[in-house]
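Left out: one protein chain. Kept in place: all the others.
Naming follows writing order (A and B), and every chain is counted from residue 1.
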Amino acid sequence: MKEIGEIHLPDDVRYAEDHEWARLEKDKIRVGLDDYAQDQLGDIVFVELPQVGDTFKQGEEFATVESVKAVCECYLPVSGKIIAVNTALEESPELVNNSPYGDGWFVEVNPGDLSEMENLMTHVACLEKLKGAE
Amino acid sequence: MIYLPHTHEDIFSMLQVLGVDNLDDLFSTVPDDCRFKGDLNLPEALSEWELNDHMSTLSNTMSVSPDYKVFVGAGSYEHFIPASVSYLLGRSEFVTSYTPYQPEMSQGTLQAIYEYQTLAARLLGMEVATASHYDGATALAEALLMAVRITKRKKVAISSLIHPLYRRVVQTYFEPTGYEVVELPYLNTGVTDATGLEGMDDLAAVAIQSPNFFGCIENLQFLGQKAHDKKSLFVACFTEALAYGLLKSPGSQGTDIVGGEGQSLGIPRSFGGPALGILASSKKHMRSLPGRLVGKTKDLDGKTGFVLTLATREQHIRREKATSNICTNNSLCALAAAMYMASVGGTGIRKLARLNHDKTEYLKKELKKAGFGIPFDSPTFNEFVVEFPSGFKAGHKHLLEKKIIAGLCLVPYYPELANHYLLCVTETKSKNDMDALVREVKS
Partner (left out) sequence: MKESLAATGLLLNEPLLWEKGKKGRCGFSLPRRDVEACPLDEELTREGPEFPDLSEVDVVRHYTRLAQWNFGVDTGMYPLGSCTMKYSPKTNEKQASLPGFTGAHPLLPWGLSQGALKMMFEFEQYLNEITGMHATTLQPAAGAHGELTGMLIIYAYHKKQGAQRSKIIVPDTAHGTNPASVSLCGFRPVPVTSNEQGILSVESIAQIMDQDTAGIMVTNPNTLGLFEENIQKIVQIVHAKGGLVYCDGANMNAVMGVVKMGDIGIDVMQLNLHKTFSTPHGGGGPGSGPVSVTKHLEPFLPVPRVVEKNGAYVLAEDYPDSIGKISAFYGAFGVVIKAYSYIRSMGPENLKKASQLAVLNANYIKEMLKGTLHLPYDRPCMHECVFSDKHQTAQKIVTLDMAKRLMDYGFHPPTVYFPLVVSGAIMVEPTETESKENIDQFIEAFKAIASEAKENPDLLHHAPKSCKVKRLDEVTAARKPCLGG
């Protein structure tokens, strides 16, 4: 497992308490799992994603991620309706490990309230939090 | 005592290491008011030889073959078990190991169960079979709960011709869940009446047993279609696994989940248990399956090996969100079934199933000739219902004195069927046995 300094936390996304990330792309929000979480989980074997059209409130469970010996619930960082789901994860769950902010994305959300992004941590705050928890 | 190897010297030296005077002091953390101060009121220990005598005496009171000719199935079947299967099942490496959590030293069990999963799936025409469940009844209950989880609907319809004791187990499992169980009646042809399904749009599953409790073969294709028309899952159940050596498999007829009993495959009746719950589904629903699954993989050197897999469904990881609470299953019974299926083989099982069918048809024919009613005219496998004349109860008793058990009375389960008895003929019954039955019944 990586040292805190090795965790990749790009600055173009915001981070939730439970290590989901959210990136604003024009008028939609893309969501995934951050580098710390994928590193902690180890090899990911299965991701259960919602259906297109499902709606969730901020902080509601919307997906689960499985490694061989553990299951992790994921909570949607912003409220909204699911408009796209990364079906590539069905065949290749390892994308979450290899490219957590790129090809390993989970869902695209039509956000209910864009201001919710402000509640999420910047990459700086997220790093501070990880250091603090050490 | 022969299973307690410690000598006085052993105990003394170990107590010394612990700085404790006697064995009682080891229980210092048990509060005094929790301690039982007396002696257990149990019978004194028997020597191995006394135990042999005691158990033989008990065993000799039981009414079994070859003294008795038991023409009863109803969920527990008498089939020949090859000596080779009993012998192999005694291998202590299979018997005294536990769940293969450490796969490297359990490859024997793991490959054997992988093979069982494969053969069971092939027998039933399904894509995935689990490593076993407790019995047919609990396999059915779990299959229905699985359907509820998948469809998110809260009601299931089960045929009234599913084994009565299985239906009671389903009711018990469903009682605290708030999910509803409705029963489908039967037709005078001896199969399920599915017309009631027309009005049911909210079913998670429709469950049918075939051959059913009356021994009749149900039209799974037709019933499955009816279920799917209503967007419900179709669950097939069975009590006599050998039937599928001959009959079209549930999987080939559109079944989504199968929950049935594998005792016929090399497992002795043993007064009803341990049995073998066979649970199987399509690959689509694989991750909703309860129970263990063995998968094939490779080791660090690239050699083929087997492991328990998809464990995140199970209780030791998922805990309260698991697909079931099952931990210990009926692995050794599954192993027996695999050994049996391997011994009988593809060619052999069809011949054996045919023999069961043909012998049963012979008895049916002879009873018909003797003037007894066969109320249900649907085709059967190795069980069928006979209607004996009223007052037959005394006749049944008379046969008992001749050590012939002429079927199971259906009245406790279907009060409307007075004097109806369910008979079963397997390959263990000879023509002479059947002629004797007919002779005695006629008199």
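Going forward, a residue touches a chain if its C-beta (ideal position, glycine included) is under 8 Å from a C-beta of that chain, and two chains touch if they have at least 3 such contacts.
All of these numbers come straight from a predicted model, not from anything done at the bench.
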Partner chains on view for the chain not depicted
A, B
Residue of B:Ala207, B:Ala275 or B:Val438 touching the missing chain in the full complex
B:Ala275
Pick out which of A:Val45, A:Ala84, A:Met117 or A:Leu130 touches the chain that's been left out of the picture.
A:Val45
Pick from B:Glu180, B:Asp193 or B:Glu361: which residue touches the chain that isn't shown?
B:Glu361
Among B:Thr192, B:Ser232 or B:Ser331, which one touches the chain that has been omitted from the display?
B:Ser331
Which of B:Lys231, B:Lys296, B:Lys368 or B:Arg439 touches the missing chain? It is B:Lys296
Subunit A residues touching the chain left out here are 43, 45-46, 66, 68-69, 93-94
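Following the convention adopted for this analysis, only the chains that are shown with their structure count from here on.
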Quick one: report the Å distance separating subunit A from subunit B, using the average Cα coordinate of each chain.
45
Seen from subunit A, its contact residues with subunit B in the complex are 45-46, 66, 68-71
So, in the complex, the side of subunit B touching subunit A is made of residues 287, 311-312, 317-318, 321
